[in-house]
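The complex appears here without one of its protein chains, the remainder shown in place.
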Amino acid sequence: MEQLLANPYLPSIVMTVVIILVFPLVAGYIVLAERKVLADLQVRLGPMRVGPYGVLQPLADALKLMIKEDIIPAKSDRWIFWLSPVVSTFTALSAFAVLPLSDRFFVADVNIGILFILAMSSIGALGIILGGWSANSKYSLMGSLRAAAQMVSYEVPLGFATVTAIMCAGTLSMQGVIHSQLERGVWGAFDNYGLMLVPTVLFIIAGTAETNRAPFDLPEAESELVAGFHTEYSGFRWALFFLAEYAAIVVISSLGVTLFFGGWLRPFPNVAWLEMPLNTAFPAALFAVMGLGCLKGVPRQVINGFRLLMLALGLGFLAVGGLFLLPAANEAVIGLFWFLFKLAVMVYLFIWYRGTFPRFRYDQLMDVGWKWLIPLSMGGLIVNGIVQLLVRG
Amino acid sequence: MANLIKTFLLTDLLKGLWTTFKNQKPSKVVTEQYPLTRPPVAERYRGAPRLNNHPETSETLCISCNLCALACPEQLIVVTSERNKVTKRKDLTNFTYDLSRCMFCGLCEDACPVDALELTQDFELATYTREGQIWDRQMLEEGPLPQQYTH
Partner (left out) sequence: MAATTLEPASVDGDTFLDSNELVLNMGPQHPSTHGVLRVILKLDGETVLGTDCVIGYLHRGVEKIAEDRTYQQFAPYVDRMDYVAAVSNGLGYCMAVEKLLDVEIPERAQCVRVILTELNRVASHLLWLGTHALDIGAITPVFLCFREREEVLKIFEKYCGARLTTHAFRIGGLQYETYDTFEKDCVAFCDLMEEKVKEYHDLLTGNRIWVKRTTGVGILTAEDCKAYGVTGPLLRAAGVAWDLRKAQPYCGYEKYDFEIPTREGADTFDRYIVRMREMEQSCRIIRQAVDALPSGPIKGKVAKVIKPPPGEAYVSIEAPKGELGYYVVSDGSLKPYRVRVRPPSFVNLAALDKMCRGSLVADVVAIIGTIDIVLGEVDR
């Protein structure tokens, strides 16, 4: 037993298991958040039936997907049809290995972390391409062709933007990037007298395209290709694609947060007097507001079980908020809090785009990618490189 | 030049984002939680048909003139009556109304000379069987039973 506890890989293994077990639930709640935020943007209410304010909706969805009939089209390439959602999910979840959730919560801090994430997201595209091709449906095929072209084109500006940030940080390790931002006392996005904002914006745009999110959701363009590459998928296989998509969003957002928004650092990491208001008061107040909001919603629920759930949620949020007031606990989770908070803002941004913009057309997508994003990202790299050289030597 | 700056600053896109962002105000929500909150239905709403009785004598107002049946484009009203030997008038025996074919055009209501047949504000007309859609005189006079909807 002692030997086991002393094993240096134990924390990593525990983290891995926790991530794999928890992420499907997290993805479900991201879906719920997406539905709710979209509903807000569209003057609607969103899911309201399963649980109070629809908080149990992801569980109902998961249950439904699991008991749905699993259809494999008769003329499909069975094995590849079976394999492709697995490839997508596996690669997307693998990338979680190097995410620096905080200074102490991470699976591994490898010195090529960023490279690993980019590699994994590239292989993830393979799942989409195979899935679309193997289904033997024309809509799927066109979706996967679009996916292939889009991934190839948008990985280049994404790569250039990433390289610019790496150049500033001087390391490929995810934790290293954050530490370098701490040393320089400024988030990556505002480094080099604000010139780094250019790759930041380009990263967000290319990242949206890389994760097939609106307005770049051509591979699954609903109004054109029905459902694109996953037209023929149903039930749990489809859920795996869904899981992969949301995992990819989390991974790309995490990469953006790490490279440009200081990862688990609080805003203004070098201003000492902000320590108390930002690291203690802000999270405590945030959770207190959430908790009180839940408690306020208790009397509005008609069903007793829902009331209990709302009460539990409210008390839970208050408890978490109280946690931030204890110095020892605060120190342990504050990094995680900031990372997840920034992640949530990024995810919100993705949803916000989706609720606002029309979809690009295939040729326009290529236009934007090759004629605008790639030259701009190259320019950003060169200019930032020169500034870096002149200022920092 | 100004246009070029606008292109790079993505002002047009930010304007759209601001529009949707403003929509998030909870007071802007327009949808309703249907069975819990019911929309008010206009007074003239053409919904479930009703056969009116005289408010005091509770005798039917219908004089079995058959004008509604003649006016109906779908011919879904059947009025049966028998001649009363004493008053020499037609007494209503049965009145069937096939809701499954009704398009709520209101022509029967317009045709009725005594305001006996009326389209009311009831709009929850789903039934479990096709036969349930055919309303007889009793159903038409009493209206659909109030139902408790849960979710």
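First chain written, first letter: the chains are A and B, and each begins at residue 1.
Everything that follows uses one rule, which is that a residue touches a chain if its C-beta (ideal position, glycine included) is under 8 Å from a C-beta of that chain, and two chains touch if they have at least 3 such contacts.
This is a predicted model, so every value here is computed, not measured.
Checked against the hidden chain, the listed residues B:35, B:106 or B:132 yield one contact partner: B:106.
Contact between subunit B and the absent chain runs through residues 7, 12-13, 15-16, 18-20, 23, 30, 41-46, 71-73, 103-107, 110, 119.
One chain of the complex is left out; on subunit A, the residues touching it are 38, 41-44, 138-139, 142, 214-215, 217-218, 221-226, 354-364.
Definition applied: only the chains that are shown with their structure count from here on.
Residues 13, 16-17, 19-21, 23-24, 28-31, 33, 36, 151 of subunit B are the ones that touch subunit A when the two sit in their complex. By the touch criterion given at the top, residues 40-45, 48-49, 302, 352-353, 355-357 of subunit A touch subunit B in their complex.
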